[in-house]
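Of the protein chains in this complex, one is absent; all others appear in place.
Chain naming follows the written order as A and B, and within any one chain the residues start at number 1.
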Amino acid sequence: MTRRRLRTFALALVGLLAVAVLWEFYKLVGPQRGGEIFGWGILPRANDNVMPHVWDMFARYTEPDRRGSETRIWQTVLGGGWFTFRLAFLGFAIGAVVGVGLAVLMARFRVVERGLLPYLVVSQTVPLIALAPLVVSWGGRVQVGDFVWPRWLSASVLGAFLAFFPVAVGTLRGLKSSPPAALELMDSYAASWRSSLFKLRFPAAVPQIVPALRLAATASVVGVVVAEISTGLQGGIGRLVIEYARQATSDPAKVYTAVFGAALVGLGMAGIVALLDKLLMRGRPPTEPDIVMGATT
Amino acid sequence: MTTATLAVGGSARRVLDAVWPPALFGVAFLVIWEGAVKVFDLKPYFLPPPSSIWAEFTGNLTLIRDAAWVSGANAFVGLLVGTVLGVAVSFLLMRFRLLNDMVTPLAIALNAVPIIVLVAVFNNMFSSTSEIPRRLMVTLVVYFIVLVNVAKGLRQVSPIHLELLRSYAATPVEVIRKARIPNAVPYLFTALKIAAPAAVITAFVAEYFGGPQNGLGSRIVSNIAASRNAVAWAYVVGACLLGLTFYLVSIAMENITTSRHHTSRGDDSRGSGPGGGTT
Partner (left out) sequence: MRSELVHPAVAVAGVSKVFNRGSANQVDALVDVDLVVAPGEFVSLIGPSGCGKSTLLRLIAHLIEPSSGNVLVNGKSASQARLDQEYGMAFQQAGLFDWRSVAKNVELPLELKGWDKKRRAARAREMLELVKLGDFVDHRPWQLSGGMQQRVAIARALAAHPPLLLMDEPFGALDEMTREHMQAELLRICDETRTSVVFVTHSIPEAVYLSDRVVVMSPRPGRITDVVDVDLGRDRDDDTREDDAFYRKIIEVREALRNGGHDTTVDHETVDPDAVGHPLLGVDDR
């Protein structure tokens, strides 16, 4: 088992290296000013201003983030990543709770499922950027006692808006997929809907909820990153990507530090879900992990 | 599907049953929205009422259509290229086990990463008027979804089918044609069902990161920036329609193939078709 894991890890590393080698190879042979294939300008420019060397990207981490600044880029990126990570985690949590709640409601009342589900699909096609000002201005009006809606909370809510969907759909499918024999058994006990929900449907749905949570984790990161851009929120990794991308003409390698930072945030959230997976699937038969790829935007 | 095709007599009733709950929810939602705007006297910059959104939508129909055409073309090209690439590479992964073991963990890791930020990088790689960065972004998103799902379909063939073909002394190519490809077809359509809406949304989001200002995404941004909220929401309606179109077409394609193939995919077909629901 551990040997297999070591092999997987090593191969993944080799794969990453291969990507880096391909990158450098293209820099060697690719057209400096970009190129065309069949009249389409799909070949990227291979010069150092556009495609910096891989080692330059990593070398940037130790440099100051602004001229004359004490903080190094790695500190800034890590700080921004941590900021985004916390917002994404909150968005993920909100999204998971809302998603599970909706799924239970839909599983309980068929009319709600039929009426609501199509709109949940539509809701995901609403560009987040259109909702951002709405959430920000609504949040601005919320004031309960001493609680004042902080600006970053809007970003979390927008993350939750993307995260709830896979959870709702996955949980609903899970809740509806209890084996018929098990449902009959609960029926034979004259079990209430509530007890069959908690004793059968929920536990039986866990294997489908976990992959849904995995999708939700990524979705919440994407949601927060886009929200940072569209609400003008400072301090997160999304903002850094945009900021560094603007400096790309003078320092093309810099933006990659932030891009890798964003990747790290996503992997961190995936790690949280992996822990949840371990926790929720405790004592269950070991299975091949089911890879579900889904919408990541 | 099965029930619908078998019970011909109750089909009209069935259609009615399928239509009224969403219709009811939709109308109720719009009425509450409109009512809330009227009753609380919400300012248009806060939340425009559906009636004025509709007015802007019909008034700007040609503009919205043009913008939808741009974003839709980006999404479509990316979807097409990403699917072709994904299918091609999944055959490679099927053939070369080592490559598979190398790429799969990377694909899984990438799936956890907000790769959308790469648009910022792509924008620098090409000229500023180019649609290529956006299409590249869509391609990348679609590519990984298709790759992982189709590779799984090609790999996870029932051992019984493989043994059967072995007993027929089938050549490797025949095994691929008779067992692996038919097995992977439903996986491809499940992937497309996920990838099609993702392609549209990626195309919109990619527009937030700069580049030419001609798609639905950038129109929404510029109209919101100019506080023309009702117009922005009219574009949002266009965006929803575009996303729905892609989604419905992918579902229709899946239904056509599954009703022809009628393959079981391991999951319980009770209640919903393969893949079920609407991921």
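The rule is simple: a contact is a pair of C-beta atoms (placed from the backbone, for glycine too) under 8 Å apart; a residue touches a chain by one contact, two chains touch by 3 or more.
What you are looking at is a predicted structure, and each value in this text was computed from that prediction instead of being measured.
Interface note for the absent chain: among A:Leu43, A:Leu78, A:Ala93 or A:Ala191, the touching residue is A:Ala191. Of the residues in subunit A, those that touch the hidden partner chain are 179-182, 184-185, 187-191, 195, 199-200, 203-204, 206, 283-285.
As a working rule, only the chains that are shown with their structure count from here on.
Averaged C-alpha coordinates give centres for subunit A and subunit B that are 17 Å from one another. Those residues of subunit A that touch subunit B in the complex are listed here as 7-9, 11-12, 14-16, 18-19, 34, 40-42, 44-45, 50-51, 111-112, 114-122, 124-130, 133-134, 137-138, 166, 169-170, 172-173, 176-177, 179-180, 214, 217-218, 221-222, 225-226, 229-230, 238, 241-242, 245, 248-249, 252, 255-256, 258-259, 262-263, 265-267, 269-270, 291-297.
By the touch criterion given at the top, residues 18, 21-22, 24-26, 29, 45-47, 98, 101-109, 111-118, 120-127, 130, 132, 136, 141, 144-145, 148-149, 152, 191, 194-195, 197-198, 200-202, 204-205, 208-210, 216-217, 220-221, 224, 229, 232-233, 235-236, 239-240, 242-244, 247, 267-268, 270-272, 276-279 of subunit B touch subunit A in their complex.
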